[in-house]
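Removed: one protein chain of the complex. Kept in place: all other protein chains.
Chain nomenclature is as follows: A, B and C, assigned in order of appearance, with residue numbering initiated at 1 for each chain independently.
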Amino acid sequence: MNIRVYYEDTDVGGVVYHSNYLNFCERARSQLFFDAGRSPILSDGHFVAKHIEADYIKSAKFGDVVEVKTALLQSRNASFTLLQEIYRDLERLFTMKIELVYINFEGNIAKIPDSDREFLATTLQ
Amino acid sequence: MNIRVYYEDTDVGGVVYHSNYLNFCERARSQLFFDAGRSPILSDGHFVAKHIEADYIKSAKFGDVVEVKTALLQSRNASFTLLQEIYRDLERLFTMKIELVYINFEGNIAKIPDSDREFLATTLQ
Amino acid sequence: MNIRVYYEDTDVGGVVYHSNYLNFCERARSQLFFDAGRSPILSDGHFVAKHIEADYIKSAKFGDVVEVKTALLQSRNASFTLLQEIYRDLERLFTMKIELVYINFEGNIAKIPDSDREFLATTLQ
Partner (left out) sequence: MNIRVYYEDTDVGGVVYHSNYLNFCERARSQLFFDAGRSPILSDGHFVAKHIEADYIKSAKFGDVVEVKTALLQSRNASFTLLQEIYRDLERLFTMKIELVYINFEGNIAKIPDSDREFLATTLQ
């Protein structure tokens, strides 16, 4: 998924504000569902961030077009872990491991629906 | 209501990103309710922006503390209009007229509950 | 320009946060330059918002793909005025008149470089 860096993504330091890399990664996760004609809001719940480990390697600047690459590291009953990396051409700017947990609409951790687990496993392999 | 300008509020231009002045004004509107031990999400609905007229006079910069002043211009059954101005000390940076309309949880325009109309009229006079 | 609505664009009200429509319009303005291999940060300055009049007609929701249409209303030496409208398919959600003024890197209002005035006039006619 390609993302353009606009004014709103930058700060007075002249580069992308640090938390916006997480937003770019979230867009890429949602887009996996949208591209397949699905929604990341499933029939009985949705995914929320549980744990994040991120490395900032280089800065993205205003006007850059960056690419978010997403790979599945681990899949469990109620959660899964992704590796997401942001590149500008061949240069890696940012890398993040993120564990996402499935929460139903009552706010409790729940089993990811089978069809969605399969969809994620197929899409991200 | 005083608001500090942080990194996230600025952009590569070195000043506050233009739409964030609207956010500052929204914080001040919500804070009117919070300060009175109320919530801007009322019993059967909440307010959404309908019309905005805004003038950008001077820029707020990183680290500035700005003040949002809010006055009631007009009150109607289902909407009201505010004048909100942002100052840095005595200097006026931004001014906005905003009409807000009351929307119930079904998404329809609805009459503002009487107690909330009175609260707004009293608080903003 | 088509824009997808992601989680970050929404708020607890379930729809796009009101100031983010301004962000969408700003992305479309910047994209005019990027699409032509240019940058909205010109050789000696850039554009800042001076005056905005906006109408909120319908709400965009999570997952929507909206389109921003931009037309030139007026062009002057140091500023220009655009009409920007956001559509979801044939439905108009938002409309904004925005006056943008050209500011040089010293922070003063300045004449828009001729080549950029011509570029804008040609691109937006």
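Everything below uses one rule, namely that a contact is a pair of C-beta atoms (placed from the backbone, for glycine too) under 8 Å apart; a residue touches a chain by one contact, two chains touch by 3 or more.
No experiment lies behind these values; they were computed from the predicted model shown.
Per the touch definition above, the residue from B:R4, B:R76 or B:R92 contacting the chain not shown is B:R4. If you put the missing chain back, the residues of chain A touching it would be 12-13, 15, 18-20, 22-23, 26, 41, 46, 48-56, 59. On the side of chain C, touch with the chain left out of the figure occurs at residues 7-8, 10-15, 17, 19, 61-62.
Looking at chain B, the residues touching the absent chain are 4, 6-8, 23, 26-27, 30-31, 34, 39-41, 62-63.
What we mean here is this: only the chains that are shown with their structure count from here on.
Nearest to the overall CA centre, using the mean of each chain's CA atoms, is chain C.
Between the CA-based centres of chain A and chain C the separation comes to 27 Å, rounded to the whole angstrom. Centre-to-centre spacing of chain B and chain C amounts to 22 Å, using the average Cα coordinate of each chain.
Contact of a single residue of chain A with at least two other chains is seen at positions 7-8, 62.
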